[in-house]
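Of the protein chains in this complex, one is absent; all others appear in place.
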Amino acid sequence: MEIVTSIIPLLACLASLLAVIPIVVFRKSPNLREAATVVAGVAKLSLVLTMLPGILSGKVYEFTFIEIIEGIPLQFRVDGLGMLFALVASSLWILTSFYAVGYMRGLKEHAQTRFYSFFAISLSATLGVAFSANLFTLYVFYEMLSLATFPLVTHNQDKEARSGGRTYLSYLLGTSVGFVLPAMIFCYVKSGSSLSFTELHDWSGVLDPSAALLLLLLFVFGFAKAGIMPFHSWLPNAMVAPTPVSALLHAVAVVKVGVFSVIRVFTGVLGTDFLSTVDVATVVSWAAGATVIISSLIAMTQDNLKRLLAFSTVGQLSYITLGVSLLATQAVQGSMLHIPMHAFGKITLFFCAGAIYVATGKKYISQMRGLGRAMPWTFGAFAIAAMSVIGLPLTGGLLSKMYMIWGAANAQQHALLAVYLVSSVLNGVYFFPIVYRAFLGKPADGEMHDRVKEAPLACVIPLVITATVSVLLFFFPGVFFELTTLMISSKS
Amino acid sequence: MEFIVNNFNYWIYVILMMIGLFAMIAKNNLIKKLVGMTIFQTAIILFYVSIGVKGEGATIPILSYEQVHGTHHVEEADHAGEDDSHHAQADLPEIDARTITNPIPHVLMLTAIVVGVATLGVALAISQRIFHFYGSLDEDVILAKIQKGDG
Amino acid sequence: MVEQFPILIELCPLFGAILIAILGFRMPKLCYPITVLAMALSCAAAIGTFMMMLASPSGTVIYDLSGWGRVNDTAISIEYRVDALSALMLVLISSVAFLNVIYSKVRVAQETPSKIPHFYILYLLLVAGLEGITITNDAFNLYVLVEISSLTGYALIAIGSKRAVISSFNYVIMGTIGASFFLLGVGYLYIKTGTLNMSDIRSIMEAIPDDSKAIKVGFMLIMIGVWVKMAFFPLHGWLPNAYAYAPTATGALMAPLVTKVMIYIMIRMMLSVFGPEYVYETLGWTDVVVTLSTIAIVAGSFFALSRSDLRKMLTYIIVAEVGYMVGGAWLANSQGMTGAIYHLLSDALMTFCLFMVVGIVVSRTGDPKLTAFQGLYRKMPITMVGFTIAALSMIGLPPTCGFFSKWYLLRGGIEAGQYHYVGALLFSSLVNAVLFFRLIEMAYYHGAHAHGEPIRDEDHEQYRMHGADPDSQPKETLANAPWSMLGPMLVVAIGLIALGVFNSTVTEWIGQVVANLNVLEGAN
Partner (left out) sequence: MAPMKIVALITVIITGGLLLYATGDFPAWGDPLSPANNSALSRHYIEQSRVETAVPNLVTAVLADYRGYDTMFETVVVFVAGLAILAVLGQGTSRERAAIQRSAERYQERDMINIMTARLIVPVLQLFSLYVLAHGHYSPGGGFQGGVMFGASFILIALAGGLPEALSRLSIPGALLLAGLGVLLYGGTGLVCMMLGQNFLDYHILHRLLPATDAVMARYHAMLIVEIGVAFTVTAIMFIIYAALSSRGRMTGGL
């Protein structure tokens, strides 16, 4: 494995952070302000892309700032998994930026400058997490992300937004300070002053199974952004945020940072090899499995579309945690693959929810009967994305789910295999009625959709693109597939 | 017997100090608290001064004229000029440290007394101010007034 | 001149005070410039001393007063001794005091207009006392300086409101008990060793058997003495009212510094006088004290939760933070001690920053209740930025220094296996998160829209951009504070981040002092 010292990871991370300056400077001319966002997004994506060929050829990019605490530098290190995540996050940011322009202008939202600024900061934090070379760096950016998204969640500033924001922060900060921080320091003490993902592996003889279990649980529940029950309820509450926030942050950036961190814990901190010797990951598997089923059941009862999507996200996140906790190679790879697959699917669904809201002001599924005929593009995309999330053929979701199921079978975990299958059925049960009613249902009494038109183009185009990508990923999963293979092979 | 003699002073200081401490904590009247404080501080002074005592036969820590200037006439000592320290030392009579009380505790306690007086003065000024505001020096009465929202 | 830096730290405020005593009563206008100048020079001398300490090969600077030096390796007069720990403390004290003078100019003129010279003299002497405590190597001199800082403190608190007077009286009683216990403990050491120089006490004590009752009780007395003075739970009773009702400038100086200096004395006594072997191994009290500090942290946090007065809340947080540091120092490993010392520095800055913010808010809104924060972000954005940074540091989020101090303390707790302490630390972080986010939330959102519903129109955006708020109260009363208040606060807020980012440098300096603890661990 070739290590290249390069400043590109830093630049990629900084691109959005620096964009805050023009955003604030141009606060009085919305066009320039939003142009700055888009330019920063393109710059960010291209910086990430410049590293892609190197990563694919087996290189690893590193950048070290300073040694913050003895033995722990603030360090970036771009490997396959980080690249995968960075690619997803930065490409979707551009689309979301366009979408946000349409959405925010369409609704004449207040405090847009603040919105774009914190959005950009959140992206920097997300990339920081993706590129972190050690647990400490990851933790720093993880906390930064929690704080930077707080103003976005409470954007509406009404009572509901405040209480949502309070839940949001208390869950995320409480778990990270209460669980992750002590667990991290415990690792640091026990490993002899290191937290690097490449150095921490050999725990045999250091940790007994009960300590390993405790540590694992502290990490998995501590990274509450991964949404394992009972630390999931921040996510439905965060749905008070404007839809672009829900879309990018609560379908991609924030929640994926959670599962990304969990994957790092399994692969980089405790190590799958060690965990399979002590046999404690099953506890996590069951917790994740339970979350999958319960969240799907809750999702079925929801009428508010965004809340439904939120519970669906909780379940999908636990797929990933479940997959990686199976410790089987295919399941781990499937988990990693599920990050982009689910991201494209779920962001489309959120875009659609937002587009419906912008066009009609409707939030509830029961109000959407027959709306599909008025908004064919939106609901078409919705159907495709739902298929991807369920894991039906011709969409990317199938691939990752197959891998995870394959891994579960290999790991002889038949009950958990059943969890995957049952939950897929449940996913179908709560998604299909929406699509069905939208296209074929009759509007309720007094509801007329005659004057309803599609949302602004800035909203519709991104969601069509993401839906298309969801399909394309089924046929051309190449890059993502290679990146995950890289991670699996480099480990063993 | 010897045990009692050896420790008697220390016991007295402990008893005095505890009287003071009790008054400081338990008394309601602010001035009584301050009286306790003074007893408390005085007990410590007694303790310190006890450290420096040197049995029978030891005298106050002030040297006699001969001990300082030697047996020679005073002009001669002055006459020795610049480098008289060596010269003078040679002529000085030997001092038996056991015959002179240890000066250090006395020095320390001079300071401690001053500190005590200063604290007492400030405390009295503060209690006058309290009386001015609340019309009482009784802790319970003052607390009741504060709780009534008079604070 | 260079080798005179250590004494100059002390002399600048002292002569500043004398100068004001002579000139200030006739020309009150001179008080402020003299104080600023004296503090600036003192601060410069402290930095100079720090440089001297760094340059010296042994890492310590000895300054001998009265010029007697040592005879037969016994210090016969009072001497100063500066090592990395005291040098850091000196820089901290002098810079906090310097910034606070600038900050408090307006407030002093408002709160105590008829007592300006008194205030500045007492202020300078308080600082001189605190600096002297840090630098002196003589146990009795330490007592005298403790009393100087206490007496000035009593007076500075008592010139405040009606309530301040009664809390000042409590402080007098408790402070005197604390100082007297300390003095008695020094007496016990003196009776066994015959010296007052702290380094000499240590070397003579090596020859005294470990089970000496007098030494043991002496240590206990000194500890109880400083615990009373630092408000270590349950001996904290005097602190909340005293600091909460004191004039702004007094609170902002005393709250960050006085308790910290007392903790410094405790650490100094443990490390330099009794020695870690004695404190941690011979006595075997570490578990008890760490448990006490756990209780202190939890109790302080609970009390803080139940307060609706801003300054009261902060003072109970101080009680909890004292528990952090006592616990850290007693964890009996170098990480815990590093954490305690590092937290000493960072907590002083955090508390300072928060007290400055509260002072600004109270002076502008006239309301000491938590609700005073409603919607303040719009009205006082700069103040709120400082508040946010300090709050993040209190909660312990990177990259502020609060995070790193917690890191070292937690690491020490885990290494020592004191998991209840670790738990208490995390609990208190969460309580701080609740406390401060409640305020941040209020500041950012409450009251911004009086009618509860978001305003969704371009007009609103326009108003916001031009700094006006359509539905707030008239602006005049809430205009931003003068720069003499904001400037120091921002400097400290930046300092909080700088201290965090450069924590490895700071801990390296601290490492020079706690190095002898590592020997201990090696022996185990």
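In this document, chain identifiers A, B and C correspond to the written order of the chains, with residue numbering beginning at 1 in each.
Heads up, the rule we're going with is that contacts are C-beta pairs under 8 Å (C-beta built on N, C-alpha and C of every residue); 3 or more make two chains touch, one makes a residue touch a chain.
Treat the numbers as computed from the prediction; the structure is a model and nothing was measured.
Q: Please provide the labels of all shown chains that the missing chain touches.
A: Taking every chain of the complex into account, the missing one touches B, C.
Q: From the list C:15, C:302, C:427 or C:502, which touches the chain that is not on show?
A: Considering the complete complex, C:15 is the one touching the chain left out.
Q: Out of C:46, C:148, C:174 or C:226, which residue would touch the omitted chain in the full complex?
A: C:148
Q: For the chain left out of this view, which of C:31, C:61, C:78 or C:130 touches it?
A: The missing chain is touched by C:78.
Q: Residues on chain B that touch the omitted chain in the whole complex?
A: The list for chain B reads 2, 5-11, 14-15, 17-18, 21-22, 25-26, 50-56, 58, 60-65, 67-68, 78, 81-82, 84-85, 88-89, 92, 95, 97-98, 100, 102-107, 110-111, 114-115, 117-119, 121-122, 124-126, 128-129, 132.
Q: Across the whole complex, list the residues on chain C that are touched by the chain not included here.
A: Counting only chain C, the missing chain is touched by 4, 7, 11, 14-15, 18, 21-22, 25-26, 63-68, 71-72, 74, 76-78, 114-115, 118-119, 121-122, 125, 128, 132, 138, 140-141, 144-145, 147-148, 151-152, 154-156, 158-159, 165, 188, 190-196, 200, 204, 212-218, 220.
Just so we're on the same page, only the chains that are shown with their structure count from here on.
Q: Look at the interfaces A-C and B-C and say which one is made up of more C-beta pairs in contact.
A: A-C
Q: Approximately how many whole Å separate the CA-defined centres of chain A and chain B?
A: Distance between chain centres: 72 Å.
Q: Starting from the mean Cα coordinates of chain B and chain C, work out the distance between those two points in Å.
A: Measuring from centre to centre gives 31 Å for this pair.
Q: What does chain A use to touch chain C in their complex?
A: Spelled out, the residues of chain A in touch with chain C are 27-28, 66-70, 107-112, 139-140, 143-144, 147, 151, 154, 156-159, 162, 165-166, 169-170, 173-174, 177-178, 181-182, 185-186, 188-189.
Q: Which residues of chain C touch chain A in their complex?
A: Going through chain C, the ones touching chain A are 392, 395-399, 404, 406-407, 410-411, 414-415, 422, 426-427, 429-430, 433-434, 437, 441, 444-445, 448-449, 452-458, 460-461, 464-465, 501, 503-504, 507.
Q: Could you list, by residue number, the parts of chain B that touch chain C in their complex?
A: Within the complex, chain B touches chain C at residues 17, 21, 24, 30, 33, 37, 40-41, 44, 47-48, 51, 104-105, 108, 111-112, 115, 118-119, 122-123, 125-127, 129-130, 133-134, 142, 146, 151.
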